[in-house]
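Every protein chain but one is kept in place in this view of the complex.
After this line comes chain A, so read on.
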Amino acid sequence: MSLQKMTRLRPVRLLSSIHQQPLLLPSTTALSVPRRSVIQGEYRRPGQPRENKLPWQKINFDFSKGLQGIKKHFALLKKEFFDRWVGPQGKPILEHMLEQNRVIWEFRGPECLEQWTLSSDREIGGQSEIYLKLGKNTNTCFLYGTLSSVPPRDGETRYSGYCTMRSKQPLAAFDRKEHYDWTSFNTLHLRVRGDGRPWMINLAAETYFSHQKDDIYSYFLYTRGGPYWQDVKIPFSKFFLTHRGRIQDDQHPVWLDKVNTIGFTLGDKADGPFQLEIDFIGVCKDYAHTEEFAYEVYKRNPEV
């Protein structure tokens, strides 16, 4: 547009026109090219929602929500302040010492479902689906969906077909990261009812370097189908280190003093529906289990 035309526009539109102005070729009009196409890259991965909003259109200002947020965070801060007087991690020392079992996640109401994040290969353009709802007696969570290992047609993905549920990172006041401290325990205890599919349990601990971001400690969860509940106890010494799904040579036991999230992944290449019902996830201390690590620690530079 020429300079004269631009000055006749109202200010908001002026900004939009400046936004688009250097991007458009003279022959194309504003409507045929999606906005921000050059800034964010031309190619949109299938499965990503189309974001046609300009930055200032995404603002969602709500005063009352802001006040609620402030109250919530200050309440958490006050709790953190006064918890120190009660004892470590807010519990009296005797309780901390006597604790042999602790239920970390249980699904007793719809607010418990908020603690979990679902994802599947739909994000990279696949066709698996996953949903989470409360079970029939509102005592359990019901994870269900369909697995489809048809890879997305984007030219670079060869395998696909995974569904996962991951817990959200616990947050302290003002959205600081909080970690689970499970050093008093040595076993993961879950009560599940599956359909016979093999799941993978992923523990993500706190890392420091950016290339450790996808370091996850995994172990298998073989579900037996059927109407009976299954009590699964997996010692933490059995968890092996993987990075982006690949088992690492350099193994070490998981340090339990800073655990961030737990997740369940299904990727068994069997297309079709799946279901998993979880009653609770807890940790317990098995005094009879004295193994420190189940795998041989890979010795680099062995003396020949």
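Here is the rule we go by: a contact is a pair of C-beta atoms (placed from the backbone, for glycine too) under 8 Å apart; a residue touches a chain by one contact, two chains touch by 3 or more; residues count from 1.
Throughout what follows, contacts and distances are computed from a predicted model.
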Its UniProt record identifies the chain omitted here, from "Glutamate decarboxylase like 1", "Cytosolic arginine sensor for mTORC1 subunit 1", "Eukaryotic translation initiation factor 3 subunit F" or "NADH-ubiquinone oxidoreductase chain 2", as "NADH-ubiquinone oxidoreductase chain 2"
Option touching the unshown chain, where A:Q68, A:T138 or A:Q212 are the choices: A:Q212
Per the touch definition above, residue among A:R84, A:R108, A:K133 or A:K233 touching the missing chain: A:R84
Out of A:I70, A:M97 or A:I247, which residue would touch the omitted chain in the full complex? A:M97
Residue, one of A:Y131, A:Y159, A:F174 or A:W255, that touches the chain absent here: A:W255
May I ask you to list the residues on chain A that touch the chain which is not drawn? 83-85, 87-89, 93-94, 96-98, 100, 181, 183-184, 207-209, 212, 215, 250, 252, 255, 257, 287
